[in-house]
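What follows is a single structure, written as structure tokens, with notes after it.
With one protein chain removed, the remaining protein chains of the complex are shown where they sit.
Chain naming follows the written order as A and B, and within any one chain the residues start at number 1.
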Amino acid sequence: MTTTLPAIKDLDGPPLGQTEDAGGLSMPLMGTVLFIASEIMFFATLLGSYYVLRSVNNPWPPEGLETLDLVLPLILTMMLLTSSITAHGAVWGIRNNNRTVFVTSLALTLLLGAMFLVGEIFDAVSLDFDFGSHGAYGSIFFTILGFHALHVLGGVIFFAYQTFAGMVGGFSPRNYQAVECGVWYWHFVDVVWIFVFFTLYVVR
Amino acid sequence: MATTEVRPEVAVGGVEVRQPYRATVLDWLTTTDHKKIAIMYFVTSVVFLCVGGTFAGLVRTQLMQSGERFMDGDTYNQVMTMHALVMVFLFLMPMIAAIGNYVVPLQLGATDMAFPKVNALSFWLVPLGGILMLSGFLVKGGAASVGWYINPPLSNSQFAPGNGVNVALAGLAILGASTTLGSINFIVTILKLRAPGMTMMRMPLFCWNMFVTSLLAVFSLPVLTAGFAMLWIDRNLGANFFNPQAGGDPILYQHIFWFFGHPEVYILLLPIMGVVSELIPVFSRKPAFGYKAFVFATLAIGALGTMVWAHHMFTTGAINVSFFAATSLLIAVPTGVKMFSWTATMWRGKVKWTTAMLFAIGFLSQFLIGGITGVFLGSGSIDFSVHDTYYVVGHFHYVLVAAALFGVMGASYYWFPKMTGRLLNEKVGKVQWVIMFVGTNMTFMAQQILGIKGMPRRIETYYVPAWNTLNLVSTIGAYLIGLGLLMWIINMLVARKRGPIAGDDPWDANTLEWATTSPPPYYNFDALPPIRSERPLFDLKHPAEGAEDAAESAEREHAGAH
Partner (left out) sequence: MRRTASERLAARRKFGMLVGTIGVALLLASCTGQPEPATQQGEGMHRLYLVMWIIALVLFVGVEIAIWGFPLAFRRRRGDNELPAQSHGNNVLEFVWTAIPAVIVITLFALSWQQINKVQAKEPVPDREIKVIGKQWAWSFDYGNGVTVVGENATKNSAGFANEPVPPRLVVPVGQNIEFKLQSDDVIHSFYIPATLYKLDVVPGQQNAFQVTFTKTSEDQPAHGVYSAGAFQGACAELCGTQHAQMLFEVEVVSPEQFDTWLRGKQAEANRSAGGAATATTTTAASQ
């Protein structure tokens, strides 16, 4: 019961290897954007949970935790925001074939990220509550902080690899998409931090 | 025989030359070809269907009569929980990934998915997550026995101290990552890799449904992952998210779970609707009636599907019942549009009663029951009486078995020839259809009636002898479904080697996957026909009607531009 098809090759069909949609975001960037979208939903759930738990518990924050030291978190925020600028510098560098700017900016970003992590661990250890204490407050506080830190760590490892690759001649003005994807992800990590910072330290 | 050239690869890969065994295995283990990954997804999914089906058989055996002592309460709860988790996450989700992986790039005229390596990763995470999840049966305390929504406080470390819940959570997180990555892959493939001429409004309806499903998955799965992470931290690090004794909120977990859980229903169902939207036009020999309406209905179902989650929580006393009843009922409208459009596609067609078409019609007639009972549940008020009873069990099995599984069957009878080059046995298929149609209706109609009478769900046994007859009917029906599935598997195993040769286009079909050999070569196409509508192959075979198609599609394109 097979049907006979006209020979497709002789027809005026579209050429192979081309696509209908040639403009817009490149495939890796689009993939990154969608990945970031899913991450946004992840953090939205955690932050949403914070506000739900805040609404069902009174007082919030619990007694004994009325104040949090804001100095170190503010410094950390500044560091992370700066690192977003240096990350952008890395893309500018490789796009303009300036390897020095590229590698230096990437290394700076990586360094700022690592310092942020160290600072955050220092801050977390200095707090006198933990996962299980003070009801759900400690739970949600450290969960949000911890998952954000894990994302920063992921970015740091990714940039460490790329810095190394850049130093030994990887990437070029025509081939820097992986760097760009990493930088977009880094911007996301920064923006989420602003929400995390305001939720955990300012709004409370 | 087809007149498209016989390619050397077909002869080499097919019969004449055999690769050494080790090379074949290595080839499959390392492949990034979407067709091979799809076949691996398919096989994995069928294996897990057998596992989940065995669990279902055990559950129905235990419930055959009142006071039955086939399994004790704890064993029953484990088997019942794992039945649900396996069927949802290890059978239906990978099955949809299988069909999507095989069909989407071919229907788009693409050579592969957007990210072939990520695709391979998505697949390999499935057996990993599955084995981790099922390993619960080996750990101390047994597998998770808390129901598939793993509600705290029942699932917290106090009431479920064993490791079963931990491995289930870890396995599910891995499966969630697999689906998220897979969905990102589908979205990018659909947005970026359509062949020249295939605009969004000329995409086959199956691709549209996969697109919306993938968007829903990217949107909702991370929410579940976050919820599972919080529950895991509660259990293992002593946190109090969901512990009511220490300021936690168990209702919060239910919100998180169902915020994923309801879109999940559409993640499972939309692709199957897509399959049916392919089968019915092909076998009615007419275009889909109201292509645009189909597309908008799909988008509407996706959008509304994210706003109805709390209708699973009507009886918690913690939500606004009226609001969620309103949004839930609204979904009936786009669903109704699809139903009417499918039937109108068959009106004045010339319907070929193939097995695949029979399964598509079976889908329609049984999905209708699932849909109507869904309106009762979604109304909010009636739900108070039937929530958490066998009515709900019957309802969602009508949707996920009587409808979705029938769609999967239809898809397999339709695309198996493309995947293997050989046709499945149609007569066996029709007998299988009759057995399964009788089986599903016996099983799930009996359950719905039991639910209305007041039989709660998830009970290990019951003490009302008046429920015996209907439960027996349900159990016999379940065995019949199992028999049907066994016939299906044997049919595939036999046909793979001995089935009649299918040729390129055995169904006189419409879309691009039939414009290449069966199975297609590694790179999919030697040449593509011109694409002027959603049925490029049909247009090629029927130039006069093809011109009409092109005009219709151009008009649609024009209207879509506003």
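The definition used in the following text is that a residue touches a chain if its C-beta (ideal position, glycine included) is under 8 Å from a C-beta of that chain, and two chains touch if they have at least 3 such contacts.
It should be emphasised that the depicted structure is a prediction, and the values quoted were computed from it without experimental measurement.
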Message: Given that one chain is not shown, what are the shown chains it touches?
response: B
Task: Identify the residue among B:Gly100, B:Pro250, B:Gly482 or B:Pro536 that touches the chain left out of the display.
output: B:Pro250
- prompt: Out of B:Val139, B:Val434, B:Val464 or B:Ile490, which is the one that touches the chain we can't see?
  reply: B:Val464
Query: Which residue among B:Leu299, B:Leu329, B:Val431 or B:Ala527 touches the omitted chain?
result: B:Leu329
Message: For a quick check of understanding: of B:Ile452, B:Leu472 or B:Ala527, which residue touches the chain that isn't displayed?
response: B:Ile452
Message: Looking at the full complex, which residue from B:Met346, B:Met492 or B:Leu512 touches the chain that isn't shown here?
response: B:Met346
Statement: Touching the unshown chain, subunit B contributes residues 66-67, 69, 72-74, 77, 145-147, 151, 153-154, 159, 244-245, 249-251, 284-287, 289-293, 315-318, 321-322, 325-326, 329-330, 332-333, 336-337, 339-341, 343-344, 346-353, 357, 361, 364-365, 368-369, 372, 375-376, 379-382, 384-385, 387-389, 441, 445, 448-449, 452-454, 456-466, 542, 545, 548-549, 552
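Just so it is clear, only the chains that are shown with their structure count from here on.
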Statement: Between the Cα centroids of subunit A and subunit B the separation in whole angstrom comes to 32
- request: Going by the contact rule at the top, pick out the subunit A residues touching subunit B in the complex.
  value: 1-9, 11-21, 24, 27, 30-31, 34-35, 37-39, 41-46, 49, 52-53, 56-57, 62, 131-132, 135-140, 142-143, 147
Field: subunit A partner contacts - residues on subunit B that touch it in the complex
entry: 1-5, 109-111, 114-115, 118, 180, 183-185, 187-188, 191-199, 218-223, 225-227, 229-230, 233-234, 237-241, 243, 246-249, 252, 255-256, 259, 501-506, 508, 515, 525-531, 537, 540-541
